[in-house]
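As you look at this complex, bear in mind that one protein chain is not there, while each of the others sits in place.
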Amino acid sequence: MDSIAPSFVVNPSELADCLSALRASTPLIQCITNTVVTNFTANVLLAAGASPAMADLPGEAGDFAAIASATLVNLGTPYAEQRTGAFEAVSAANRAGTPWVLDPVAIGALKLRTEMAFKLRDLTPTVIRGNASEILVLADSGTGGRGVDATDSVGTAASHARNLALKSGAVIAVSGPQDLVTDGTRSVLVHGGSELLTQVTGGGCALGAICAAFIAVHDDAFIATVAAHAFYSAAAERAAGISNGPGSFAVNFIDALHQIDAQELKNKAVLSS
Amino acid sequence: MDSIAPSFVVNPSELADCLSALRASTPLIQCITNTVVTNFTANVLLAAGASPAMADLPGEAGDFAAIASATLVNLGTPYAEQRTGAFEAVSAANRAGTPWVLDPVAIGALKLRTEMAFKLRDLTPTVIRGNASEILVLADSGTGGRGVDATDSVGTAASHARNLALKSGAVIAVSGPQDLVTDGTRSVLVHGGSELLTQVTGGGCALGAICAAFIAVHDDAFIATVAAHAFYSAAAERAAGISNGPGSFAVNFIDALHQIDAQELKNKAVLSS
Partner (left out) sequence: MDSIAPSFVVNPSELADCLSALRASTPLIQCITNTVVTNFTANVLLAAGASPAMADLPGEAGDFAAIASATLVNLGTPYAEQRTGAFEAVSAANRAGTPWVLDPVAIGALKLRTEMAFKLRDLTPTVIRGNASEILVLADSGTGGRGVDATDSVGTAASHARNLALKSGAVIAVSGPQDLVTDGTRSVLVHGGSELLTQVTGGGCALGAICAAFIAVHDDAFIATVAAHAFYSAAAERAAGISNGPGSFAVNFIDALHQIDAQELKNKAVLSS
């Protein structure tokens, strides 16, 4: 892996504090996301302790972004109405100070969403989360993966992610066997998780929603994003240990997100820098 | 809780008869509902013994409402085509005598669906089902909840629900820790259920679909709606007893809807007035 300098050490107690804050406040998370994963995303947020709302209609999305605790914009199936709703929500979120996450699903080969992702990148997202191929495209350094699958490694994307963070002002999260989180200055790798997450549709998309839930309750978006990833990985690892395949894993994963508390997150988080 | 006068005593055998009728006739339920819960709603209906069909397209929704056993109109994600399809379906349902359920999801703060809900309220729905905050908005007595969550209690909504029933001619069902069902004259509370239902997305929306399935097979919509709620609560309670969290609960709940028969419903229903 390329150098992910400078290194940074996160105190596990800070991660635990983020989860405690989430559980204490039940943040209202506006999800503008794709039709494949709306159900799973909503259940992931509910299990974690947040309140999801899929308000993406033009004429409603802006009003909702102003009252939401955080907003997710995921480009998995950007139909015309949702495209309009997404920009309406982002404008309102920026005016109201609502933090928001951009998840540029499958950009590169697909024109419409790629153009949309570049416009959104320049509208000051708080966090950008994607796989290595998606992040490379947004960093003007790649042509995209294969469908929703990355064809580049997290290591290859590391220096580009750091540059993208500095240029966009967003925290960048690159998902893979280990997840890289960087704000351009601070960078950490989150270990753990399970390959089974890649065999459940929405495994990545719902992580974007969890990032939104964590940045809603903690002012330092870098720490919040690391906490979101550590929480997600800990739940995946717990679920994988008792599952027979991707079907039972998805069920156990939702249970695990509900069961893990701040103390367990503090003990289970494995980070390196 | 406000007075829910006059009280009314439902014979549990009537509830059991409704479920037997549902199982015997496999009613065809047209669901015009939101993209988050279509899958869960269809599986809930199938498990209960009904046949779901998500026919909401302009040019198709009206034809389908004329042949459906009952129609559900849920406002969770009312995209432009679906809005047109919903009104087309309601017109055809009313012409054909197809009973229909209105579920005014998250009205109040969100303009577009709130206007739509008021129009639909005045088109003689057979049943209106929602949480306390949604029902208060429709009764011209509230400003809505927080996203899809109620910020008002069932007790607060009771007298307003009764008035809304008398004014609209619909049976009104208010979901909460106990569910209130009223036609303005008769009122009962349905007990039981599980808080886990609020941690699975579509827990309320699918109840609207189950109400549609029950009014499809029984002429007294008040009794049918009470039966739908008692059946749903009994299944939730059974599932909660063997679940580790919201993931396994959702799975066990579908199984329970399939397993509960008329005799068990008769024994498990807990009503008060």
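Letters A and B mark the chains in the order given here, with residues in each chain numbered from 1 onward.
Methods note: a contact is a pair of C-beta atoms (placed from the backbone, for glycine too) under 8 Å apart; a residue touches a chain by one contact, two chains touch by 3 or more.
Because the structure is a prediction, the values reported are computed rather than measured.
A.B. asks: Among B:Val105, B:Ala256 or B:Ala269, exactly one should touch the missing chain; which is it?
C.D. replies: Checking the options B:Val105, B:Ala256 or B:Ala269, the one contacting the hidden chain is B:Ala256.
A.B. asks: Touching the absent chain in the whole complex: find that residue among A:Pro78, A:Gly176 or A:Gly208.
C.D. replies: A:Pro78
A.B. asks: One chain is left out of this view; which of A:Ala24, A:Ala96 or A:Leu112 touches it in the full complex?
C.D. replies: In the complete complex, the chain left out is touched by residue A:Leu112.
A.B. asks: With respect to the chain omitted from the figure, which of A:Phe40, A:Phe87 or A:Trp100 is a touching residue?
C.D. replies: Going through A:Phe40, A:Phe87 or A:Trp100 one by one, A:Phe40 is the residue touching the chain not shown.
A.B. asks: Would you write out the residues of chain B that touch the absent chain, in ascending order?
C.D. replies: That gives, for chain B, the contact residues 28, 35, 38-39, 42-43, 46-47, 51-57, 59-60, 63-64, 67, 81, 250-259.
A.B. asks: Since one chain isn't shown, list which residues of chain A touch it in the complete complex.
C.D. replies: Residues of chain A in touch with the missing chain: 34-37, 39-40, 76-80, 106, 109-113, 146-149, 199-202, 244-248, 250-251.
In this section, only the chains that are shown with their structure count from here on.
A.B. asks: Nearest whole angstrom, what separates the Cα centre of chain A from the Cα centre of chain B?
C.D. replies: From the centre of chain A to the centre of chain B is 34 Å.
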